[in-house]
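For reference, the structure I am asking about is given below.
A protein chain is absent from this complex, but the other protein chains hold their places.
Presenting subunit A:
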């Protein structure tokens, strides 16, 4: 975690107090308008209207400014939780070709061109010629870990249409014995005796991909590609359903199960596979009996793993990215690239579009883009004293001065009101003082205006004031400095002394700051009958949480300090030693040694 960081609270969070005001920020603002006037502690006590960055709910409402959008119609910040995503286009992240909607529906969300990633390290695979002067055979080679499709015995004849070739190669070559069509009659009518005991979930899945492996192939359903297998499975359950329809103890959830099956991918079907091939008699009566585990499955897996060794097994990530979840590296297949989407964003409340990208894949342009940083003032906090400073070790009970800079993104000057409780709401409250809670921030005008204004020596009309007094002293009630569209004020923080064994999250100083900005702007054109030049007062208001830093070690061991400093001068070791349990013992030893000298 880096300090200092600033997060903005989105009012969509369902914290009751904020949600109630959520529809219009101005109400919220009014509640707090008197807050900064004289006594913030007054509002502090009611507990309802103050934002608590330490609460667990706060995690869900706090976002960095760059994640936030802004709805002009609702006059509200919109966070990723209160926007709706709409897919504009699908594209392959590797070849950057747009994939039409219909193709995505029929072919699935993977690239059907030549884009494959390495099953071992997920880097991109490139088609490499093995023959002299770039001729056949071709392999898919990972340039990062040097895995190649020849490791699993696949070489290609052409450098193009990889998907079709791979599908051909991964299909079993041997034709199965009397597999009926998916649509015809009873599908699995193989006697139990035909099924070899070696069939396991592992063997099934791998033999469907690699018939030439040592594991014996499944006589029936295993010799199908996952896609075909899925169709058959669906047929099987339809059959079951039709048979069960006249059965009395029909499963109440059978239709729901069918719906689930039609949407589930093939990756979860391994248990069904075994169940089906073992049981020739469909029917709900046997449903529960089929889930017994074949002990030979485990035996097979153990032999396979012991022959390949631990290094030949897949990692969890490798296994989960594969549709058939293999345990051995030799069973991995190249992964077709997953498609990505371009999405437009809408406000969840008023359905207005907040962000609409161009549908062209490579382009970063957009037609509509209402981002919060173009509306609400930007906060920035830096250390007042610019010398090197460890934000992870704020000295307790010392006064820390920070410079809070408010930048105005608007073309109108704004007046900013900052408000903060007197103490942070955490378990161990720090004292906070903002030297100047009300001030003006100039408009975000052309840079030239400022240059001309400073050249001619008088402030321009854009809300400029002369530079405030000399920069040497920080006077309460006055701003520190100001520029074209920014103003900085001093915020003073006194962290408390923490008792031993405090939770780490309580050590972080989180300062809730309520920011309200008011400005006059020209009325929109759609209410243009009033005429141009009519000004309208607008305001934006939001809570923000400034994570200033972590409170450091208590300064209590004052008398021991010279000695421990001596220890620290040896190197970083001294610091670590001091923190360790046996600190006192070593300390005394060192003292002894030094006294001997």
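As a working rule, contacts are C-beta pairs under 8 Å (C-beta built on N, C-alpha and C of every residue); 3 or more make two chains touch, one makes a residue touch a chain; residues count from 1.
The rule is simple: contacts and distances are computed from a predicted model.
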item	value
Per UniProt record, name of the chain withheld from view ["Phosphatidylinositol N-acetylglucosaminyltransferase subunit Q", "Dynactin subunit 5", "Ras-related protein Rab" or "Ubiquinone biosynthesis monooxygenase COQ6, mitochondrial"]	"Dynactin subunit 5"
Among A:142, A:403, A:418 or A:443, residue touching the chain not depicted	A:142
Touching the absent chain when the full complex is considered, from A:362, A:477 or A:501	A:362
Hidden-chain contact residue, picked from the options A:124, A:239 or A:395	A:124
Touch with the omitted chain, as defined above, among A:96, A:167, A:350 or A:534	A:96
Residues of subunit A (touch criterion as defined above) contacting the omitted chain	65-67, 69, 91, 93-96, 121-124, 126, 142-145, 340, 345, 355, 361-364, 366, 369, 371, 373
